[in-house]
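Accompanying notes for the structure given below.
The complex appears here minus one protein chain, its other protein chains still in place.
Chains: A and B, in written order; residue numbering restarts at 1 for each.
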Amino acid sequence: MSQTASLPVRVRFDDDAPPALRVRGYWSSVGYRLRHDPATLFFGLVVLLIVLAAIFAPLLAPFDPYKESVVLRLKPFGYRGHPLGTDELGRDLLSRLIYGGRSSLLMGLVPVCIAVVLGGTLGVIGGFAGRRVNAAIMRTMDVFYAFPSVLLAVAISGAMGGGMANGMAALALVFIPAMCRVAETATAQVRSLDFIEAARATGAGTFTIVRYHVLGNVLGPVFIYASSLVSVSILLASGLSFLGLGVKPPTPDWGLMLSTLRQSIYVAPLSCALPGAAIFVTSICFNLVSDGIRSAMDVRL
Amino acid sequence: MLGYITRRILFAIPIAFGVSVVCFSLVYLAPGDPLQTILPADATAEMVEQIKHAYGLDRPLPVQFFLWLGHVLTGDFGMSISTRRPVILEVTGALSNTFMLTSFAVPLAFIIGYTMGAIAGCFPGRAVDRIVTGAAVVGVSLPNYWLGIVLVIVFAVELMVLPATGMGPKGSAQFSIFRWSDAQYLVLPVVTLSMIPVGIIARTTRAAVAEVLSQDFVTTLRAKGLGEIAVIRHVLKNSAPQVLAVMGLQFGYLMGGSILVETVFTWPGSGFMLSKAIINRDIPVLQGTILFLAMIFVATNLVVDLLQSVIDPRIRRT
Partner (left out) sequence: MSGVAADVHDVGGPAQPLLIARDLFKHFHVRGGSKSARVRAVDGVSFTLFKGETLGVVGESGCGKSTLARLLLHLVTRDGGELIFDGEPVGAPHGITVAALRRHVQMVFQDSYSSLNPRMPVQDSVAFGPFVHGRRKPDARRAARDMLVKVGLNPDLFGQRYPHELSGGQKQRVNIARALAIEPRMVILDEAVSALDKSIEAQVLNLLRALKAQFNLTYLFISHDLNVVRYVSDRVLVMYLGRVVELGPSEDIFTRPLHPYTRALLGSRPSMDPANRIEEPPITGDPPSPIDPPSGCRFHTRCPFAEDVCAAKSPELGAWLDRGSHVAACHMLDAGSGHSVAPA
């Protein structure tokens, strides 16, 4: 159909032809870059395996992680079918490691998700609202920023008495200010762009503008930051468990295992090192995956 | 200039106030009656009344806060439930031990991290850069308490060249760094504590050096015929402020965040005290220690900001 058929005056344009090269949209270019990044794909696979192992722990673990045995305490690797030996109460170490992934991953991921929702919302509100509301929100966040993260996490969960739920709440509180800042910066940047004013001129309300124009541009930085927080969260969470502020025994948890096995460090040094290795591997894989995500997503159009 | 300093200090005051509010409310986060959390189980009725009156526990919250703040500002942080000694004595004693650790850990981290980062920054993209960057990533992904345990396994259990825990054979009261029999207890904790700062400093240095190297004035220096060593000296001088700032911040961070390492090595610092207080549910000590450590962190940030603005006039943010 001729482009100018419906115009009363014949108007011709020199640049009618679209650009020859079909360039990808943003999200498909992100996917493209990720698909061609072997390092990130590899570590992403490892992360996936860890998560799957935690989910399917009952199928994978050779023994019951809670079953104690007085005679089988601190046995070395391979003893009577225990591939990684036993812990100080005679429980199979491999099974406890596999099950331990559940609480460690949960305590790593849940606080970040909470922080994304709460901190992100606060940040978008702060970025879009007037100066007073913005100042109120950001200055409150600054107060929490004034604590070193470990200290704040320990303080809150310590005061609340420990336990998994309290630990997750404490970690969420540690991450919310940072997430809020990221969201607020991104929102404030977007807010000053012309197409937002154009959207307002069209008659859209604030909520509609945020939903259709702002969020798409803000979710990117928020997601990138959140992915880098997961590895920190896993480290902090297992640190809390190490101090006795996370899950309560006898639940298997890597940080807690590190703490209890430490008593037997002279007898079975290698067993003692294993839970920490699990924390390390998980944390570094999440870290590298998040780096890859950042490289893929942080591109100027 | 003076205006910036005053403004920055004034800005820190509401933050410090907010921090004290958060610390105050820690008592209310604890399950149970606030009165019970700050008194030992066998307190006499007379003591209970005394505390109730001093802290206004039957009055509205804002009044309680200001009463508490008044006590704190005069140095009265209450009594430790477990040791029955004033909290402030316990805290200041422990803080000096943590300070000893930190004051060794930060320079060590700086030396190692800066060297690594500078070398990596001078040869971006090459093998040494990748190694350093990889080491930095490992450094920040490693649970430092696990590293401590591993070091203990290697050096104390297997090789038996260094002690595993504690602060000297005679304890902290008679510790002297000039005697190797005492000082050897410092080695492992300091190395462990410096691990994360090494990673962060290396990363920051690498970025700063690479950025300075890409600037035009370096090309000018080379064009003038300056030898490579002299050029590198210039580059290092220019990238130093940024790195020093990070180093300063790490100092504050380590003072506040040493709890995990101190627990591993049973080093009687403020972090270990915090950890004991948690186990014993000793809320006054918990509150007092956290308040102290947070204030130190705020003060360190403030000092670093001010020093930075003095050294580098470009960073005078409004």
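Things to note:
Simple rule for what comes next: contacts are C-beta pairs under 8 Å (C-beta built on N, C-alpha and C of every residue); 3 or more make two chains touch, one makes a residue touch a chain.
Note that the structure is a prediction, hence the values are computed from the model and not measured.
Just so you know, the chain we are not showing touches A across the whole complex.
In the complete complex, the hidden chain is touched by one of A:117, A:165, A:193 or A:267, namely A:193. As for the chain not pictured, it touches chain A at residues 1, 3-4, 6-9, 11-16, 18-19, 23, 25-26, 193-195, 197-205, 208, 212-213, 216-217, 301.
The working rule: only the chains that are shown with their structure count from here on.
Between the CA-based centres of chain A and chain B the separation comes to 25 Å, rounded to the whole angstrom. Residues of chain A touching chain B in their complex: 139-140, 142-144, 146-151, 154-156, 158-162, 231, 235, 238-239, 242-245, 258, 262, 265-266, 269, 272-273, 276-277, 279-280, 283-284, 287-288, 291. Taken in their complex, chain B has these residues touching chain A: 14-16, 18-19, 21-23, 26-27, 29-31, 137-138, 140-143, 145-146, 149-150, 152-153, 157-158, 164, 252-253, 256-257, 259-260, 263-264, 274-275, 277-279, 281, 283, 286, 290, 293-294, 297-298, 301.
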